[in-house]
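Notes to accompany the following structure.
Here the complex is missing a single protein chain, while all its other protein chains stay put.
Labels A, B and C are assigned to the chains in the order they are written; within every chain, residues are numbered from 1.
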Amino acid sequence: MLKAYPGDVGDIDQEKLAACIAACFECAQVCTACADACLAEDMVADLRACIRNNLDCADVCAATGAILSRQTAGDGNVVRTILEACAAACKACGDECAKHSDMHQHCEVCAEACRRCENACRELLAAL
Amino acid sequence: MLKAYPGDVGDIDQEKLAACIAACFECAQVCTACADACLAEDMVADLRACIRNNLDCADVCAATGAILSRQTAGDGNVVRTILEACAAACKACGDECAKHSDMHQHCEVCAEACRRCENACRELLAAL
Amino acid sequence: MLKAYPGDVGDIDQEKLAACIAACFECAQVCTACADACLAEDMVADLRACIRNNLDCADVCAATGAILSRQTAGDGNVVRTILEACAAACKACGDECAKHSDMHQHCEVCAEACRRCENACRELLAAL
Partner (left out) sequence: MLKAYPGDVGDIDQEKLAACIAACFECAQVCTACADACLAEDMVADLRACIRNNLDCADVCAATGAILSRQTAGDGNVVRTILEACAAACKACGDECAKHSDMHQHCEVCAEACRRCENACRELLAAL
C-alpha cells in the first residue's frame, strides 16, 4: 500500500516503515491470541501479568500500526511518542512471555513477535 | 497461534478460521491506508464515501480479527453476527473502492483485500 | 458533536443515535475494566467466560461507537449489521455478568452497562 500512496511519503525509510507496520499488526494479533490462550490454561491464576501485558501490548500495537499506515499531514511528535510506547509495551510483554516460554508455546511465539515488533519500532525511531 | 492454543478449539474448521483472522487484520491495515491515501488525493471531495467506508471497514475488521483470535468460552451468536457485520462492511467498502480502481491503485488493492475478507467471512459463516 | 455536524444527518432519530453512541463508549470502558477486575479475582479460573465476553463486547462496542459517530456517506447495511452484532455481544456479556452480580460488584455494574447498550442498539435498530 505504501507504493500506492499518491503523495510524497517524505524522507522516512520506506522499507523500515513497511516492516514496522507489518510487525505491529502481527504483534496485535499474536498478543490477543496469547491473552486468550493464557486464559485457557489451568494455571491461569499464575498468568495474570502475562494476560495484562498481552492486552496492553495488543492495544498499543493496533494504534501504532494504524498511525504508521497514514502518511498524510502527520505530526512527528505523535509518531515518535507512539513508537516509544509501542517499544515499551512490546518489551514488557516480551519479557513477561519469555519467562514461561518453556512451558507455553503460545508465550514463546508471542515473545518472538514482541521482540520483532520492539526492534522494528526502535529501528524506525532511529531512522526518523 | 491456533496450534499453540492449550484447549479444544471445537468443531470449527481451523484452516478457514486462520484464513479469516489473517484476512481481517490485512483488511484493517489496507483500509486504514486507503482512507489516508484517498485523503491525499487532489479529488478528495469526490472520495468521501470511499473514506467513510474505509474507516468503518477498518473498525469492523479489527474487532472481528480480535474476536476470532479468541477460542475460550465464546458466544456463537456474537461470532456469527460480527462475521455478518464484517462481510457487510467489506462488501460496502469493496464495492465503493471498485468504482475507482482504474484511477487509484490504492483503491484497487483495497477492493481486493475487501473481497478476500468478505469471502473469508462468508466461508467461515458457512462452516460454523 | 451531532449538532455540530455540517451536513444533513438524514432521517435518523438524533436523540436515539446520541444515546446509543454514549452507551457504546460507556460499555466499552466498563467491559474493559470488568475483564481486568475478573482477572484480579481469586476465582479467576471460574470467570473465564466472563472475561472472554467482556473482551469481545468491548471490541464490538468500540467499533460500533466509532461507526455511529460518523454521519458522512455511510452504508445502511453496515450500520444495521454492526448494531445487531453489538446487541448480541451486549446480551451475551450482560447475561454472563448477571450470573455473578451478587458476588462481584464489577459484574453488577457491567451487566447494567451491557443492558443499557443492548437496549440502545435495539431502539436505534427499530428506528432506522
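We adopt the following convention: contacts are C-beta pairs under 8 Å (C-beta built on N, C-alpha and C of every residue); 3 or more make two chains touch, one makes a residue touch a chain.
Everything numeric here is computed off the predicted structure, so don't read it as measured data.
A.B. asks: Would you list the chains present here that the left-out chain is in contact with?
C.D. replies: Touched by the chain not displayed, across the whole complex: A, B, C.
A.B. asks: Specify the residue from the set A:Asp13, A:Asp56 or A:Glu112 that touches the hidden chain.
C.D. replies: A:Asp56
A.B. asks: Which candidate, B:Leu39, B:Leu83 or B:Cys97, sits in contact with the chain we can't see?
C.D. replies: Among B:Leu39, B:Leu83 or B:Cys97, only B:Leu39 touches the chain that is not shown.
A.B. asks: With respect to the chain omitted from the figure, which of A:Ala89, A:Val109 or A:Leu124 is a touching residue?
C.D. replies: Once the missing chain is taken into account, the touching residue is A:Ala89.
A.B. asks: If the missing chain were put back, which residues of chain C would it touch?
C.D. replies: Residues of chain C in touch with the missing chain: 1-7, 21, 25-26, 28-30, 32-34, 36-37, 39-41, 58, 62, 65-66, 69-72, 104-106, 108-110.
A.B. asks: May I ask you to list the residues on chain B that touch the chain which is not drawn?
C.D. replies: Where chain B meets the chain not shown: residues 35-36, 39-40, 42, 44-45, 48, 51-52, 55.
A.B. asks: Identify the residues of chain A touching the omitted chain, counting contacts across the whole complex.
C.D. replies: Residues touching the hidden chain, for chain A, are 48-49, 52-53, 55-57, 59-60, 62-63, 66-67, 70, 72-75, 77-78, 80-82, 84-85, 88-89, 91-92.
Rule of thumb we're sticking to: only the chains that are shown with their structure count from here on.
A.B. asks: Pick same or different for copies chain A and chain B, depending on whether their interface residues overlap by over half.
C.D. replies: Same, since over half the interface numbering is common to both chains.
A.B. asks: Could you work out how far the Cα centre of chain A sits from that of chain C, in whole Å?
C.D. replies: Roughly 26 Å, centre to centre.
A.B. asks: Multi-chain contacts in chain B: which residues touch at least two other chains?
C.D. replies: Chain B, residues with two or more chain partners: 62, 66, 70, 72.
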